[in-house]
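One protein chain omitted, others in place.
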Amino acid sequence: MTAGSNQTPLLEVRNLRVEFPTRRGTLVAVDDVSFSIAPGEVLGVVGESGAGKSLTGAAIIGLLEPPGRIAGGEVLLEGERIDNLPYERMRRIRGARIGAIFQDPLTSLNPLYSIGRQLVETIQTHLPLSAAEARKRAIDLLKEVGIPAAESRIDHYPHQFSGGMRQRVVIALALCANPRLIVADEPTTALDVSIQAQIIALLKRLCREHGTAVMLVTHDMGVIAETADRVAVMYAGRLAEIGPVRDVVKNASHPYTRGLMGSIPSLGVRSERLTQIDGAMPRLTAIPTGCAFNPRCPEAGQRCTVERPDLMPAGVTRAACWLYAPGGVGAALTREAANA
Amino acid sequence: MDWYRRAIDSDIWWSFKSSTTTVVAASVTLFIFAMAFLAPILAPHTPFDPATLSLSDGLRPPVLFSPEGDWSFPLGTDDQGRDVLSAIMYGTRLSLEVGFAAVIAAMLIGITLGLISGYVGGAIDAVIMRVADVQLTFPAILVALLIDGMVRGIISVKRHDEIAIYVVVGAIGLSFWVQYARTVRSSVMVEKNKEYVQAARVIGLSPMLIMVRHVLPNVTGPVMVIATINLGLAIITEATLSFLGVGLPSTEPSLGTLIRLGNDMLQSGDWWVSLFPGVTLAVLVLAVNLLGDWLRDALNPKLR
Partner (left out) sequence: MLAFVLRRLAQSVAVLLTVGVVAFFMFRYVGDPINAMVGQDTSLQERDELRQKLGLNDPAPIQFLRFIGNAAQGKFGLSYRTSEPVGRMILERMPATLELSFCAAMFSLLVGVPMGVYTGLYPRHWSSKLLQAVSLIGVSLPTFLVGILLILVFAVFLRLLPSFGRGETVDIGWWSTNFLTTKGLLALIMPSITLGLFQLTLIMRLVRSEMLEVMRTDFIKFARARGLSNRAINFGHALKNTLVPVITIAGLQLGAIIAFAVVTETVFAWPGMGQLFIQSVQFADIPVMAAYLMLIAFLFVVINVIVDLLYFLVDPRLRSQGGAARVSGH
């Protein structure tokens, strides 16, 4: 670690590999994924469902559901390795240094306890505060996330709040111990469109004020474009492209990212019509050799079907695509050849 | 339709083969069934023919537990000199007969009432379902006891022994019908509003007939599961009734009756007369229950 801790990334993920042993062999759900998040930065992680983005988040907070497991690589938080910590030490990091927000605010809260109790127990787990101090902090947090009349609402139960209000409570719970990083897994997917924007704005404001970094996992490019500083695109468990959000949206390098951006109405360059990517993401049981995207890629060459590309500089972003390697994609590939 | 059915069958076969417990349970069940139904051929004695009994054979202990044992009575004898093994074989047969008959009775009552309740609806439905609710609040054994007691009130207690087996079948059948009725009723409620039923009504076909043709095949799976699970319960209930002395009479003893008769000799240390029928009963019910559990999981993977 260098003294200028500005340069030390808050979170660093190196060659992460997540496996699911099943009866029919081992599935690789996250394959050789590396990225880092700087303090205060918002990293968006996008991809279709099944691309491995949520599992990457779960692996970072150490809550992969068995039989899923980290089979390789490392996760470092402020330079300290956390993927191999014993359960009890990792537990003390969760909530304290890494907060989490899940998709569905309706099911994230225990229906049988008041939100105050759930806040206070989280605060007291991580901070040495008395019950009264913890309650005061809980009220302050609720005010901060925009719950009106926080002093009286604190004793209400989850079912007495609307979906949007519940997600605010969830955010307050994630912020209880002022973590440096929040892993937000589809935080707006379950909400009404009109509420989504409010929640995203809130999240953005809070993180700026607290200097909290966010790993924002979503399949919604609109949310990413509005919130993230940088964006990572995942495909079939692998990182396809990573770079500053503006560049990825406007000048994507990876053919998959281009297809993805072209399919979004508000983001696509004002072309005549929306584009679409032919085919579907492969199942984890049948990932093609070489680049996982090659059967669907309009620009694939011979090399793409054989050799797997690593992330490489591609304009302003970094992309896992042979287009940007010195040798290119090799001989042109006809569809027939690819299918043969 | 045919290939579909075959696929289902093979799936079930596969899940059957892959569960050792189930295979063992099935083998045990088959063994007990064979032993029971072939009793007249296999049993070494005819235990309830008084002419063949000799009091001098009374209360012989089982061979493996005492030197006084006699190999012609491998599991010992009771105070009358009856061979326990033969009594168990004949008793198991009766227990199984009553169990099956009671399950079939419950099935018939339940399916009929379920069809009527779901199809006719209104007040009749309300009455049937209310009775079902109330009955479900009480344990089946209590319902069976009440029915048994009422029958004894209507006919004279003396004549009761002659028809005991029918009374027991009826009482158990009447205490297990609710589950079938509920399953069938809910299926009828779904089918009733489907277009083919409406169409049938329009062209003047009896919708009831169509319901019976279309709904019954739909509920075969669940009904079979309930029936298998109920078989174990019915056997236990019959045994309990007989043990309490209100089931099958001692002239025609089922496993439960045998245990009751043996229970009187328990205090004096002649344990085998009641223990062996008891073990047979427990093993039989356990095996049938395991099969029922497996069938439920195999036919409805969503449940687990």
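By letter and in written order, the chains are A and B; residue numbering begins at 1 in each of them.
The criterion applied here is as follows: contacts are C-beta pairs under 8 Å (C-beta built on N, C-alpha and C of every residue); 3 or more make two chains touch, one makes a residue touch a chain.
Just so you know, these numbers come straight off a predicted model, no measurement behind them.
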| item | value |
| --- | --- |
| Residue in contact with the excluded chain [from B:Thr20, B:Asn193 or B:Gln267] | B:Gln267 |
| Selected residue (touches chain absent from view) among A:Ala59, A:Val75, A:Ala138 or A:Val170 | A:Val170 |
| Sites on chain A contacted by the missing partner chain, in the whole complex | 61, 63, 91-96, 99-100, 102, 104, 107-114, 121-122, 125-126, 157, 159-160, 170, 173-174, 176-177 |
| Contact set of chain B toward the excluded chain (per top definition) | 130-131, 133-134, 137-139, 141-142, 145-146, 148-150, 152-154, 157, 232, 236, 239-240, 243-246, 259, 263, 266-267, 269, 271, 274-275, 278, 281-282, 285-286, 289-290, 293 |
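Please note the rule applied: only the chains that are shown with their structure count from here on.
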| item | value |
| --- | --- |
| Centre-of-Cα separation between chain B and chain A, whole angstrom | 57 |
